[in-house]
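The structure is given below, and queries will be raised subsequently.
Complex shown without one protein chain; remaining protein chains in place.
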Amino acid sequence: MMLVALALLIWIAMWVLNVRLATGENANTRTIGLLVPAIFGLTILVVWELLVRGLAVPLVILPAPSHVLSTFLSELPTLWLDLQQTFLKGALSGYIIGCGAAFLTAILVDRYDFLKRGLLPVGNFVAALPIVGTAPILVMWFGFDWQSKAAVVVVMVFFPMLVNTVAGLQETTAMQRDLMRTYGAGYWPSLTKLRLPAAMPFIFNGLKISTTLALIGAIVAEFFGSPTMGMGFRISTSVGQLALDMVWAEIVVAALAGSAFYGVVALVEKSVTFWHPSQRK
Amino acid sequence: MAPNANSIVISANALDLTFQTADAPVHALKDVSLDISQGDFVSFIGPSGCGKTTFLRCIAGLETPTGGTLTVNGMTADEARRARAYGYVFQAAGLYPWRTIAGNIKLPLEIMGYSRAEQNDRVARVLDLVELSDFGAKFPWQLSGGMQQRASIARALAFDADILLMDEPFGALDEIVRDHLNEQLLALWARTNKTIAFVTHSIPEAVYLSTKIVVMSPRPGRITDVIESPLPKERPLDIRDSPEFIEIAHRVREGLRAGHEDD
Amino acid sequence: MAPNANSIVISANALDLTFQTADAPVHALKDVSLDISQGDFVSFIGPSGCGKTTFLRCIAGLETPTGGTLTVNGMTADEARRARAYGYVFQAAGLYPWRTIAGNIKLPLEIMGYSRAEQNDRVARVLDLVELSDFGAKFPWQLSGGMQQRASIARALAFDADILLMDEPFGALDEIVRDHLNEQLLALWARTNKTIAFVTHSIPEAVYLSTKIVVMSPRPGRITDVIESPLPKERPLDIRDSPEFIEIAHRVREGLRAGHEDD
Amino acid sequence: ADEVKLQLKWVTQAQFAGYYVAKDKGFYDEENLDVEVMAGGPDIAPAQVLAGGGADVMLDWLPSALSAREKGLPLVNIAQPFKTSGLMLTCWKDTGITGPQDFKGRTIGVWFFGNEYPFLSWMSQEGISTDGGEDGVTVLKQGFNVDPLLQRQADCISTMTYNEFGQVLDAGVSEDELVTFKYEDQGVATQEDGIYVLEDNLKDPAFKDKMVRFVRASMKGWKYAEENPDEAADIVLENDESGAQTEAHQRRMMREIAKLTAGSNGALDEADYERTVATLLAGGSDPVITKTPEGAWTAEITDEALK
Partner (left out) sequence: MHKVVPVLTVVAAMFALWYAAVPFMNVKETLTGLERAGAVVTPDNPIERRDASSFGLVFRNSFAIPATYAQDRPRLPAPHQVAQDLWETTALKKVSSKRSLVYHGWITLSATLLGFAIGTAAGILLAVGIVHNRAMDMSVMPWAIASQTIPILAIAPMIIVVLNSIGVQGLIPKAIISAYLSFFPVVVGMVKGLRAPDAMQLDLLKTYNASQNQGFWKLRLPASMPYLFASLKIGVAAALVGAIVAELPAGGARGLGGRMLTGSYYGQMVQIWSALVFAAVLAAALVLLIGFAQKLTLKRMDLS
């Protein structure tokens, strides 16, 4: 009970500290911008640790963060292998294929209004297919290795990306389009010089959404059949072996890889769409 | 097509345009007839919603009239648009935010296939003309509204079109800057002998600039008066205090007021 | 606080305001001192970016000066804001699109806790004042730009503030409508004895409306001239052709030009 | 009545008929027990449920239970209704596989989630690596069904005599197209579907008493099911909430299950137990358990129940 009370106390103390930092004078600096979420995350970990210890939660239900950390460190080679299999082979290739295909389709769809009116509603429908149903089918079609994971990712990211890109390509204002017409500009010049640049904020929105979808998709697909490596494989077998510390170590890897992936895309976005009001500040 | 004086460049005959909207159709232009000759500076003035922009857009081939005929350089408006017969300055600057000022001015040059060297040359020249030489590498949002408007004028001047269509280009500027740009525009017009169609809300501006002032009136949009200006081509700013000037301004104001009375 | 003539309502003393931005700080107001008395109609005129809006926002307590003192109704600007001492008309209409025109005008009344009946009463009255009685149930996008601007003026008039702060309220309107609204504003001012601070780009407008014209100049924003108008309170539109009027306009123009010379 | 929550290892099917029959036939009522049978699934680890207090009793395979015990979750086997193992590898005959020595270089589907231990210890006994390559087997984490075999994505897959093997036959494959390796025949069989509880709970006499009654009633259910397979299958079907099971499938499964429970009266055979522990300990470089488990089973309950 002591530990539980301590956990509560630390929670309150950290929160007060964060409120101070966030409303203090240097609140807009980069350091504080990183410090505040870091403190928040650290607080969660400390509270988690104390609660697990204080309430004597069995290891097989929820391991303490310290335990997860030590597993994480000692199992680094395995984790790295799994990350390669799931992220580099499955998620990334599926992400590139899916987003690339969606991008090209979006340009077609944007060009032919008929396609737009026909494909988008059907696309919305297909996008609602739950991965839980599609994954076993795709594993059956594309085999146990990373190809089927990539296929699942393609299916998952295709429509969010398509919808965003199509919306982006229509984002130009009437005046911007009229300007192109006054130059007698044809389809390609107005695509490359107007509609694509204008679409970039939307395209990146799609790309960002797709990062998290890609990783989750690849991991979940491994639950439905995989070689004997991969993050999803490790998670599902470790649960069966009651190695919850390993499960959480993989989850940590997933969260790190996912956030990093998201962050990289967000950085690229920043440099490409520097002109957009939301990036200017 | 060598420009010879008094040849008719833009000719509208009984032009009619009705917008189909969700509820009632809007009769934006009714029976508009007007000839504009090579080298004319024509101002359009009239209350908000009288169809000035719409008429300019018809000339530019951006809007299709629902009745009457319209020729530009002897072609249909759409053909003239494809032949890149005019430069158009919109009511708002409308610069592309992802391009620098120089990049924005380069845009039409790229599309029209000018060589790289020629592009840079022309950009430098028109930037100088609108006094933005130091700002070529800046992005639009880093400039004040007035500077942006000047950049958009430079963009329309960068390529060689004989016709210039300008929709309230100086609306957002303060009086001093406006006076200055008015002078510049007149100088450019005198030098290049371009044909200019110019929309404005300001009576002094219309009188100061034009060889011909077209007064319009709304619901439906039509021409109520066409005033030929007797002012000389050479116009110092203080011509605005001359009796002729005040006389014309008075006539324009009366025409405008008559249009408003209808409401 | 019974308004007695010539009591000072707004008093700025050596006001200074510097914006901290990502790159260089912007010195928007420098050493601005000005007294505005009860019942004054003060116009602010000056080139784009000279700090007119910023000064008005300081008075409204929307911006905090970095130096000098400012009192409004004897309180700090922020206290005055909390006491709802003024109505503010922004440069753009800024109506809430999900509310009807009447609903928009009701907004401040709801917030200030007027009774339902009182609300309806006042909405009807100010709608009438800006000649929009038929449009109360319409939504903003169903009105032309000019009508929206009038609605936003009505919104600022709906509650009883002795001070009216107006930031280029008529910028988007054509000359005829603008003249009309100028007359109306003068009539309202004469009737209610409000104190009005008014930003404009138009020299005739400033001269026509004001008892006091403040000319400002940029980088850093400061007051370069304060012109007391000798024109009578009663001002027909054609007062603008009187020599006094032209004389004041000339002085304003000179002041403005001087400000521009600095660039 | 005393409440007992039973966590199954898999979805509702005839594999668990004994418990459903005992409940349906009122055998639990007779023992003054109120038993809740909780179906499992692919991602539910019964041991976890037990540890979390969500269940009182669970079913598991011995290797998985021993491994959990070594991880600090003190599971104790209190009864073993399954005498024989139903696990086997099923291979296409036309691949030329005739014995374990032919597995090298092949692709084999294996269930994980605690079901992989028997396979791993078998392979380590045979000295075959499970990391792929020329001299090892390539292991696939087999999903839920027999498609990998039917579509020849794998040369062999794991099947249970009572379930997946039937599905292969149902798909039109005849038995002579197949080669099967029963773990039982290979000497690597392990004790499947034993009844486990937490060691600490056994210190409580009331709990112990409850378990005695539970095991007694459950075994009665099993024996009834063995004798009345069709009725037992129908009872299972009634308890299936997914509506996906078919009568034909469950009736056949029940008949096959009956063969596995036939030899058991509920008591764990110590010799079987020792043999399993030995194979698990001998797991080569990566043994499933590293030291001989102590107290991982008890005869107290069955002794009492079978009196």
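Order of writing sets the chain letters: A, B, C and D. Residues in each chain are counted from 1.
The rule is simple: a contact is a pair of C-beta atoms (placed from the backbone, for glycine too) under 8 Å apart; a residue touches a chain by one contact, two chains touch by 3 or more.
Predicted, not measured: the structure shown is a model, and the values here were computed from it.
Contact with the undisplayed chain is limited, among D:D60, D:E116 or D:D147, to D:D147. Set against the missing chain, the residues D:V11, D:V179 or D:I195 yield one that touches it, D:V11. Contact with the chain not shown here comes from a single listed residue; of C:E110, C:D128, C:D160 or C:D241, that residue is C:E110.
Looking at D:A14, D:V49, D:I289 or D:A305, the residue that reaches the missing chain in the full complex is D:V49. Contact between chain D and the absent chain runs through residues 10-13, 39-45, 48-49, 52-54, 92, 94-95, 143-147, 150-152, 167, 171-174, 240-245, 249.
Summarising the interface, chain C meets the missing chain with residues 57, 60-62, 81-84, 86-88, 90, 92, 94, 96, 98-100, 103, 107-108, 110-112, 139. Although one chain is not displayed, chain A still touches it through residues 15, 18-19, 21-23, 27, 32-33, 36-37, 39-41, 44, 61-62, 114-119, 121-122, 124-134, 136-137, 140-141, 212, 215-216, 219-220, 223-224, 231-232, 235-236, 239, 244, 247, 250-251, 254-255, 257-259, 262.
The working rule: only the chains that are shown with their structure count from here on.
The greater number of contacting C-beta pairs, out of the two interfaces A-B and A-D, is seen for A-D. A separation of 38 Å divides the Cα centre of chain A from that of chain D. The distance from the centre of chain A to the centre of chain C, with each centre set as the mean of the Cα atoms, comes to 50 Å. A straight line joining the Cα centres of chain B and chain C is 32 Å long.
Counting partners per residue, chain A has no residue that reaches two or more other chains. Every residue of chain A that touches chain D in the complex is listed here, in rising order: 58-61, 136, 139-140, 143-144, 222-228, 233, 236-237, 239-244.
Those residues of chain A that touch chain B in the shared complex are 173, 175-176, 178-185, 189, 193-194, 197-198, 200, 273, 275-277, 280. Touching chain C in their complex are the following residues of chain B: 46-49, 144-146, 173-177, 201-203, 253, 256-257, 260.
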